[in-house]
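Can you keep this structure in mind? I'll have questions shortly.
Only a single protein chain was left out; the remaining protein chains are all shown in position.
Right after this comes chain A.
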Amino acid sequence: MYYKTRGYRIFNVFNTCFLILLALMCIVPLIHVLAVSFSAKSAADANLVGLWPKQFSLEAYKKTINNPIFLHSIWVSVQRTILGTGLTLLITFLAAYPLSKENSAFKGRNVYSWLFVFSMVFNGGLIPFYIVIQKIGLMDSFWVLVLPGAVNTFLVILMLNFFRGIPKDLEEASLIDGAGHFRTLFSIYLPISLPSIATIALFSMVFHWNSWFDGLLYLNNSKQFPLATFLQTVIIQRDMSSMSINPKEMELISQTTVRAAQIFIGAAPILIVYPFLQKYFVKGMTLGSVKE
């Protein structure tokens, strides 16, 4: 047995230590931010904080929570995540069913799937897209955050692969009993598809929560920004103009601890759904990539 040999045991110890170290490197930056956010301003500004708070303080969180623009951006993000995810789910669920059919059962399938694939591999680029958004009047509207991303071909493929795994007999039995395709989809397929619906919902939620560029591009008024866009302007660009001109609030963004608190609040929902997500995405990922 190879794992009883001395050489392998030495390798095993080194290997385990090395990988644990690597894994820690993936979360140490987050722990550092968390520690900074709970530290006193003076300690953080002097770069004294490592992985544990220095002079524990809740000041940064108090200031963050007292900023009405920050709170409103959270509300925008919550709305967009709920509406966007709901819309994506409905559209994906409806579209995947006919696309999962055999070519013989649904002649138009080929045309539709080519349209989907084409939209995935080719696009007009940023500028024509920007002009279309302008033309249809979505500029500066909340809906610009929700509508453009509603159809995601990758998610449709994920869903239709799941549908293909469902035994044909179920559909046939339902159709023989006199149900139409809509009825079959919603009363037979819906309950058994819950795991894959959950996968798609979680992917979509993560997408909406993390999206920041659309807000930056299509919204001129920073009061409408979703959280990710707000964080982008305040933390990355360190741009004062997206805060109100109130000097007290301007002071906020220059502070390391407040920045850290904002980053952590921005990451928190992901950290919360992550354990639920993990159960599903491994399956989703392998489903989407390996297939016969």
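One rule holds for everything that comes next: a contact is a pair of C-beta atoms (placed from the backbone, for glycine too) under 8 Å apart; a residue touches a chain by one contact, two chains touch by 3 or more; residues count from 1.
Note that in this section contacts and distances are computed from a predicted model.
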item	value
Candidate names "Bifunctional protein PyrR", "Acyl-CoA dehydrogenase", "Protein lplB" or "Putative transketolase C-terminal part"; UniProt protein name, chain not shown	"Protein lplB"
Where the missing chain touches chain A, by residue	1-3, 5, 7-8, 11-12, 15-16, 18-20, 22-27, 29-30, 32-33, 36, 47, 50, 90-92, 94-95, 97-99, 101, 106-109, 112-113, 115-117, 119, 121-132, 136, 147-148, 150-151, 156-157, 160, 180-182, 185, 206, 209-213, 217, 228, 231-232, 235-236, 256, 259-260, 262-263, 266-267, 270-271, 274, 277-278, 281-282, 285-286, 289-292
